[in-house]
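With one protein chain removed, the remaining protein chains of the complex are shown where they sit.
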Amino acid sequence: MNNNKVAQVKTIAIGLIVPMLLVVGLEIICKLEILPAQIVVAPHKVLITFFELISTGELLDHLRISMFRVLTGFVLGATLGFLLGTVMALSARSERVIAPLLSAVSQVPLFGWIPLLMLWFGIGETFKVVFISFGAFFPMLINTFEGIHGVPKSYLEVARAFEFSTIKLLHKVLLPSALPSLFTGIKLALGMSWMLVVGAELIAAGEGVGYLIVWGRQLFQMDIVFVGIAVVGFIGYLMFLTLTSLEVSLVRWHRPTSKK
Amino acid sequence: MPVLSIKGNKTKILAVLEGLLLPVIIIVAWLIFSTLNILPKNFFPSPKEVINGFYEVLSDGTFIDNLGISVIRVLKGFLLGSTTGFVIGITLGMSRFLEKLITPVFNAIRQVPLPAWAPLLVLVSLGEMSRVLFIAIGACYPVVLNTFEGVKNVRSDYIEVGKVFRFSRVQRFFKIILPSSFPATLTGLRLSLSISWMLVVAAEIFMTSGGGIGEMMWSCREDSRMDLVVVCIIGIALIGFIMNFIMQKMEMFFSFWRVTLKQSR
Partner (left out) sequence: MKNTGTLSVKNVSKKFCVHDNEIHVLDNINLAVKAGEFISIIGLSGCGKTTLLRLIVGLESDYEGDILLDGRKLNGPSLDRGIVFQDHRLFPWLTVEKNVGLGIVGKSETEKKEIISSHIELVGLKGFEKSYPYQLSGGMSQRAAIARSLVNQPEILLLDEPLGALDALTRMYMHQELERIWKKENITMIMVTHDVEEALYLSDKIVVMSARPGKLQKIIPVPLARPRDRASVEFAEMKEKVLEEFMLHTEHNFTYTI
């Protein structure tokens, strides 16, 4: 036990070496003005800017707006994906009818939809929410379909042998068996949504964390850009962690999927 | 066998017909609505307009030129990102110390949503290199992750065979670790190329003035040329599909022994 703890501390210590070297190196580079201030910024300055943005409430405002967009888009896209995925998994005919069209549509790289969506919905909130929902839709659809479609035949035979009703079948067999896959879908969908909200805010927004980064760029303030990048990364990670712990408590019999 | 395959063909044809149902309905509805002028023209261009637009950009060469620029750009970013990713993945997989040293930093950086790198790269202002780097960042992750897993998952049984034959470290790497992890790397490469293709469009929208199909789409939007936007979307989707197809075939070709291994067990 004790040996394990020592090894753990050692692992963490080794992991801290590179970040520490980076911080020290950047500080030295900035102090000696080796590279132009437009390209590098001292870590302590980033930290100061971070606290400034917090204390003025700016950062939280931006975050709140981005979060709202992400959640609306995610809920919209994931719900649609879930419903369509379920229908396709339960009816082979609907799969044959819908799947080819969907796979053709999914060939378009997500960012390729931006110009079209902007022409249709303008540059306001509707555009962002629809764009984000695109990102949530496909991963949710695919994983719902695979989760339900992939329920082992042997389990279904058990259900048939015990003459389960449709509701009991759904509740006792299909849903629990598909749950790990559903969670994978939710995680991927939320991650994708978070990526797209940042993307959408880069090109068409007056607020939101993505806009914060663009704003910093326009002011040539590298510290703001870095604060934005770090916050966006951290929040994305927090969302992932929350979902994983939710998964662990809900799906006790299955190991959670790691982020890929 | 032959009887079966005829029956199989019949159901196959039926499945294809069923799959064509929705697209056909959509196209017919599009035709009817646009000839009846029910839909606003600048939101839904008629099929005729799209075809004319396609002919227009095809004959003045802008379509092919811009697609070419994007393809070259994506290949640059993909090659840069995936080679770097391969080296990182192998290194982290082979050395426990480097794994502990680098993995936390790598994972932290990976949390940043890819678009967020664009403004930073614009500030660094490297011109074309900014766009290539932007693609390379996204291209690198899946190759690192898959190669790393591939190396970590090399069966210790095989390593033992190498010990029995007294393989050197170099021999062990080239005769066991590399071939055994290669299918995983290929999966990473396929994912990597499809992410690269998504990012090239983003790069061309976020960091304009280098040409490319994304930028062409962007300026068509500014001119409200909906028909050309649709042409570009179809072009992008088609190239993406072809790239993915090639990578899938390659993956199957190089990892035949793994696929069939799974089936036989």
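Letters are used for the chains, namely A and B, taken in the order the chains are written, and counting of residues starts over at 1 for each.
Definition applied: a contact is a pair of C-beta atoms (placed from the backbone, for glycine too) under 8 Å apart; a residue touches a chain by one contact, two chains touch by 3 or more.
These numbers were taken from a predicted model, which means no experiment stands behind them.
Of the chains displayed, those contacted by the omitted chain across the entire assembly are B.
Contact with the omitted chain, checked across B:Lys100, B:Lys152 or B:Lys175, is made by B:Lys175.
Residue in contact with the omitted chain (choice from B:Asp60, B:Glu160 or B:Glu222): B:Glu160.
The chain not displayed touches subunit B at residues 157-158, 160-161, 163-166, 175-176, 179-180, 182, 256-258, 260-261, 264.
The working rule: only the chains that are shown with their structure count from here on.
In whole angstrom, the spacing between the mean C-alpha positions of subunit A and subunit B is 19. Touching subunit B in their complex are the following residues of subunit A: 11, 14-19, 22, 38-39, 93, 96-101, 104, 107-116, 118-120, 194-196, 198-199, 202-203, 210, 213-214, 216-217, 220, 222, 225-226, 228-230, 232-234, 236-237, 260. By the touch criterion stated above, subunit B contacts subunit A in their complex at residues 15, 18-23, 26, 42-43, 97, 100-105, 108-109, 111-120, 122-124, 142, 145, 197-202, 205-206, 214, 217-218, 220-221, 224, 226, 229-230, 232-233, 236-238, 240-241, 244.
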